[in-house]
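What you see is the complex with one protein chain gone and the rest in place.
When the chains are written out, they are named A, B and C in that same order, and each has its own residue count from 1.
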Amino acid sequence: MSATKTTGRNMIQAINDAHRVMMERDPDIVVFGEDVGYFGGVFRATEGLQKQFGKTRAFDAPISEGGIIGTAVGMAAYGLKPVVEIQFADYIYPGYDQIVSEVAKMRYRTAGEWTMPMVIRSPYGGGIFGGQTHSQSPEALFTHIAGLKTVIPSNPYDAKGLLIAAIEDPDPVIFFEPKRIYNGPFDGHHDRPVTPWAKHPSSAVPDGHYTVPLGKAAIVRAGEALTVLTYGTMVHVALAAVEENGIDAEVIDLRTLVPLDIEAIEQSVKKTGRCLIVQEATRTSGFGAELSALVQERCFYHLEAPVVRVAGWDTPYPHAYEWVYFPGPIRLKNALKKVLEA
Amino acid sequence: MSATKTTGRNMIQAINDAHRVMMERDPDIVVFGEDVGYFGGVFRATEGLQKQFGKTRAFDAPISEGGIIGTAVGMAAYGLKPVVEIQFADYIYPGYDQIVSEVAKMRYRTAGEWTMPMVIRSPYGGGIFGGQTHSQSPEALFTHIAGLKTVIPSNPYDAKGLLIAAIEDPDPVIFFEPKRIYNGPFDGHHDRPVTPWAKHPSSAVPDGHYTVPLGKAAIVRAGEALTVLTYGTMVHVALAAVEENGIDAEVIDLRTLVPLDIEAIEQSVKKTGRCLIVQEATRTSGFGAELSALVQERCFYHLEAPVVRVAGWDTPYPHAYEWVYFPGPIRLKNALKKVLEA
Amino acid sequence: MTDPKPPSRSNRPALALHVPEPAYRPGDAPDFSSIMVPAAGAAPRPDVAAKAELTHPLCTDLVRVLDNQGKAVGPWDPKLDPDTLRKMLKYMKTVRTFDDRMYRAQRQGKTSFYMKCTGEEAIAVAAATAMDPEDIHFPTYRQQGLLVARGYPLVEMMNQIYSNKGDRLQGRQLPIMYSDKKHGFFSISGNLGTQYPQAVGWAMASAIKGDSRIAMGWIGDGATAEGDFHSALTFAAVYQAPVILAVVNNQWAISSFSGLAGAEQATFASRAVGYGIAGLRVDGNDALAVYAATRWAADRARSNNGPTLIEYFTYRAEGHSTSDDPTGYRPAGEPQAWPLGDPIARLKAHLVGLDEWDDDRDLALDKQLDATVRAAQKEAEKNGILPQQGFDDIPSMFEDVYAEVPWHIAEQREQAMAEAREYLGREPS
Partner (left out) sequence: MTDPKPPSRSNRPALALHVPEPAYRPGDAPDFSSIMVPAAGAAPRPDVAAKAELTHPLCTDLVRVLDNQGKAVGPWDPKLDPDTLRKMLKYMKTVRTFDDRMYRAQRQGKTSFYMKCTGEEAIAVAAATAMDPEDIHFPTYRQQGLLVARGYPLVEMMNQIYSNKGDRLQGRQLPIMYSDKKHGFFSISGNLGTQYPQAVGWAMASAIKGDSRIAMGWIGDGATAEGDFHSALTFAAVYQAPVILAVVNNQWAISSFSGLAGAEQATFASRAVGYGIAGLRVDGNDALAVYAATRWAADRARSNNGPTLIEYFTYRAEGHSTSDDPTGYRPAGEPQAWPLGDPIARLKAHLVGLDEWDDDRDLALDKQLDATVRAAQKEAEKNGILPQQGFDDIPSMFEDVYAEVPWHIAEQREQAMAEAREYLGREPS
């Protein structure tokens, strides 16, 4: 991989390139969704694909998330590999029945005769003043469903590599893209200027084909004082909080929630003896609860302090109170202190 | 209450009676769902209501769970109180968008101007050879959604009292009825004869109006050795396992998952120092994860052993392997041992 | 409390909710006199490449070929050769014999559940006969006739019903939720309606690939109310997908009559008008009409002329399933009073009228089929019946959740094996 040429890319460009690379390699890949064809998607993730691959491989869909997933099931049954976009994760619910009852269970209920190799991509998370219906982080509604894999990248390099891996994966993958960091990483300080990806090493995205394997976490900062488990936008918020507070934390970017890299988690927590879990989603029954339960079950005798969760509040995402809702630097700092001082 | 006349009722009869009592008191209650009108529901929970209250207060609905919830939203907005039945919890997903995006968020997004006092009832859980689509326990998909309350009764007395409380509650309530115990409690031994409710004290159901408050757990067995947190069918399986293995467990029937009776939980776990969580649902990201996280966060320094979860496996509910999937006596016994011997 | 009504409108007439109710309930004499039954042969047959509009009058009509004497009449007569007719008769009889035996097997405690399609046998059998064997079906649970007509072994069906060692679905699915790729029969879902947009997606894929195979999606009258019905019609219309979308209108959905799905206001075929696609309404108890209409729609789809919605009008002659007793919600004797008759009797009469069949051959066939089905049952039961299942090959139940077993499921498999060892007092086989 080191010999490959790289190009500076933000997350949108990296995701766009993953599509292109894979569509060139595999004629069975079809890409569709609301506004994804001619226009290339409201976030432009599929820009240029229709032009390059033609109208029958990249096309607009009716505004029917249920129909998008439902027809994708039929296409996968035929032998195609659909990579569909749901315009916002908040709008995935009309397709939820097809995902839960059909996509997730098809391999199982047909004893492997029919499989559902598809990727359901969707911009997700808050921090863009999108209000209640353009800000949600519904990953826990998918991690509970056996048969689905759930992937959430945190930077351009991973986004491309994970998306290619997801497309090549024989199982259905829910691929949530934290839209707050499409154009640049976010340290949680909403009142500071935005940094573009260009200044971040992970924006050096290799051209061509490479993968970041599903099910493998990344230790994005090694440390001894505590383990921080997180993913997506919160990776950057957590890293910034750790640095700002001068804490020698080990920060783990989970990248894939199911299947989870339990080894990386166990190894780190057994080493540090302390664990903070950071999610943007609503706290109750979020994926953080599963992480907390697992850490406690597997590392109980190594824990020197309670496992702490940082999360969004148990309210809808309120438009004007975005920065009171968002788990920002202060919430992080206090939680880090709590874990360290307990 | 002690002066009230009681009648022996199984869970269906108790639920049916709750409808009747409330429809007599409140002319704004309407009951509808697939097959619930003339026929009285495939489990007969609404039997006789149409005859007594007329076709416009208890009626059949088209086979459209999205339409049932969607029209219920409009009715609640008008000022009625819909109590709707989803024929099986496995079929609630086509209505999931209306529940998550509309029912749960209406009070919040209108700053209290429009509220959604409704009850969504649904038979739920396995143990009746219903295969993948008549056996699911999807409570965690609702406990994650702020704005919803989630209630799961475990016996006729509670079923009637909780359902009346749910109908009277100003907020929307998801009311899951463990269908395995509609006709009698279940100790988890599928190979033993079925006991009817008649032999159980909780089948002495008061006539007329009474409530079992939402948000309050019941200590169904006091004990010192460990705390068992559970709900629904698993209350009976857990109780049987505790008795069979001669363990002095405190068994708590949560009854309401959101809002949770955290006081009862904390008090018990701080006393026993050990905790076992029992759910029938698929393990990963189930409600047991939230319970485990909460117990650990709030009782860490009292815990003498890791909190252990017993759950269904992370597979769909397989028809022929029902009793390998179901968290039965052996799984319970081993888990109890694990918690006690750690 | 409801908001108080504004007084200014108090002189308006009171609104009233219409709650549909079938004309007859238990205790009433069955009566179908309100059902319109046009004469066989009367409906016109548009060209398969006709504009969709030209088919729309057929959405409120009824395509019928067999008249009351069993004669095939009119432009929809598919003019099938006697061998094909006899084959269809045999398949329809096979389905009925099979249904009867499996219903009984459930009653004997050999499995958990069963669903018959009595009175509807012509629909799946004739549709299967009209399509190419390479075409695919996305069925519901009442199209067992597709499998029978496509030659899927009865033993395989029974193995699935018993969830036994021979079950290709490894005991994972409820009885009758068949799936077989080789016979172009997509996995039946417990969730109503989901298969409808899936059929459209398969057809879209076939068109994307420049293939020639088409798809057929199936749904019941009751399930047309699901949102998936609309997704399917919308996507089929928008992309002009090569698909046939069938509504089997047997007038009942468990205890709910078809009025709860909108049948008081419009036929199900009429939905086609709103989407601007072709639509046909067909006598579902007339095997020749079913064959002709299905073939017409197949030819239309295959020649890039777009999708067709077909309503097969029929009557569910028995209970919804083994869990249902219809005497609780409709008059006894309705199946006998149903004016479109029994599809098997009608096809038989047609063959007899052609001098290609007689009572002796009919009796012989019945006997032979009875023997065949019994033999299949004996064979299947060698692999076991449901109550004996559930502890063999436990690892299999942890497979196919994903292509590979991830660590958390592998751990659970270990635990399940340990539990089984303890329960059985021996190593699970």
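To be clear about the criterion, contacts are C-beta pairs under 8 Å (C-beta built on N, C-alpha and C of every residue); 3 or more make two chains touch, one makes a residue touch a chain.
Worth saying up front: this structure is predicted, and the values here are computed from it rather than measured.
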Neighbouring shown chains of the undisplayed chain, as defined at the top: A, B, C
Sort through C:Gly217, C:Gly259, C:Pro343 or C:Gly384 and give me the one touching the missing partner chain. C:Gly259
Check the options C:Met115, C:Ala237 or C:Ala287 and report the residue that touches the missing chain. C:Ala237
Would you write out the residues of subunit C that touch the absent chain, in ascending order? 2, 5-6, 8-10, 12-20, 52, 132, 134, 204, 206-214, 225-231, 234, 237-242, 259-262, 264-266, 270-277, 302-304
Touching residues of subunit B against the unshown chain: what are they? 30, 56-57, 61-62, 64, 66-67, 70-80, 94, 97-98, 101-102, 106-115, 146-147, 149, 169-171, 215, 258-260, 262
For review purposes, identify every residue of subunit A that touches the missing chain, sorted by number. 28, 34-35, 37-39, 42, 55-56, 59-67, 78-80, 90-91, 93-94, 129-134, 283-284, 313-316, 318-325, 328, 330-331, 334
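Keep this in mind: only the chains that are shown with their structure count from here on.
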Can you work out the whole-Å distance between the CA centroids of subunit B and subunit C? 35
Per the C-alpha means, the centres of subunit A and subunit C lie apart by a whole-Å value of 41
For subunit C, residue numbers touching 2 or more other chains are 170, 172-173, 177, 189-191, 227-228, 401, 408-409
Among subunit A residues, those touching two or more other chains are 66, 94, 97, 101, 108-109, 146-147, 258
